[in-house]
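Heads up, this is only part of the complex; the chains shown haven't been moved.
Residue numbering begins at 1 within each chain, and the chains themselves are lettered A, B, C and D in the order written.
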Amino acid sequence: MIICKVKGHVWATKKEDTLVGLKLMVVQELKDGRAVGGDFVAADVVSAGVGDRVLVVNGSTARRALGRDEIAIDSTIVGVIDSLEVDREKSQNK
Amino acid sequence: MIICKVKGHVWATKKEDTLVGLKLMVVQELKDGRAVGGDFVAADVVSAGVGDRVLVVNGSTARRALGRDEIAIDSTIVGVIDSLEVDREKSQNK
Amino acid sequence: MIICKVKGHVWATKKEDTLVGLKLMVVQELKDGRAVGGDFVAADVVSAGVGDRVLVVNGSTARRALGRDEIAIDSTIVGVIDSLEVDREKSQNK
Amino acid sequence: MIICKVKGHVWATKKEDTLVGLKLMVVQELKDGRAVGGDFVAADVVSAGVGDRVLVVNGSTARRALGRDEIAIDSTIVGVIDSLEVDREKSQNK
């Protein structure tokens, strides 16, 4: 799962049938707390809001998260992050 | 789903049998509105046109979007974007 | 599907059983017509030749293209490109 | 499998149902012993601790490692590394 920030919404009138009714959100990956890379689009199953830090799954797992294997989705928001606890000391030691 | 721009068409006479009759389009990923990376090729199920901003799924999901799991496709255009609404303020705060 | 150039062949005497009899070719991705990244190896089902521009699928789709889901292949050449038509004007407008 | 360092934990109250009860850890890939790229989140099935070097599988294999194909996980920690033995001499020769 990658850590992303929710940035907004996307609308598409012409779309594949299985996408009708899905909430599609614009997200961007966070690395060390900073947004990196480009925006991409994920389905949302946890009522995430704009500005939330979220967990996003990709690939075939994104379909599992929606409980519908025939769906045309390859990224899904599966959690809203309450807190990230990173132990800088232990994780530096090698 | 990644956000891409449709750039053109590709023709291939010699091709795998399951590709016959599919509309194959040249697309390029957009990051923050600018085309980045190289061109790649996606099947189209939403009658996208050259110049459209579209949603593209990759991997096994691309086959699901075509409703045929045996098909030799790993990228499919599944939506034409009407609008992207990004809340810069909320998505910057954190 | 990514756009690649066929560069040569690879031989391996010691190999997984499902690979016996497959034609394995060395390919390299093209971005804007120039070869980029490193060489990789793909199975060929369309009798591609060295120097051809080809369409390559990756992941589970590469097995579908061979019609054998148990096969140890994750990249397959599925088409020989006749022509690529990119509309630079329309695809620049946004 | 990629080689990662375990850096911490992540908590999410709002999450997809299949994630309830899973231990989710923050990990970062190691290249030549140094942490590179951003943090991501993996489920843990081997009781890894913060600071451990671990083996992480991604994609559909992450679900197999949990023995539940319907689960919304695409990265799983599947081993705690005791030692890595790299033969620099042989692996340089070509």
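One rule holds for everything that comes next: a residue touches a chain if its C-beta (ideal position, glycine included) is under 8 Å from a C-beta of that chain, and two chains touch if they have at least 3 such contacts.
The model shown is predicted, which means the values in this text are computed figures rather than measured ones.
The complex is a homo-oligomer: every protein chain shares one sequence, and counting across the whole structure file gives 5 copies, of which 4 are shown.
Note that in this section only the chains that are shown with their structure count from here on.
Counted as hops between touching chains, the shortest connection from chain B to chain D is 2. Of all residue numbers that take part in the contact between chain A and chain D, under half occur on both sides, making this a different-residue interface.
Centre to centre, using the average C-alpha position, chain A and chain C are separated by 30 Å. Our note on geometry: chain A versus chain B, Cα centroid distance of 19 Å, whole angstroms.
In chain A, the positions touching at least two other chains are 59-60. Every pair of chains in contact is given here: A-B, A-D, B-C. Residues 5-16, 18-19, 24, 26, 28, 33, 35, 37-42, 50-51, 53, 59-60, 62-63, 69-75 of chain D are the ones that touch chain A when the two sit in their complex.
The residues of chain A lying in touch with chain D in their complex are 1-3, 29-32, 36, 45-48, 55, 57-61, 64-65, 67, 76, 78-88, 90-91, 93-94.
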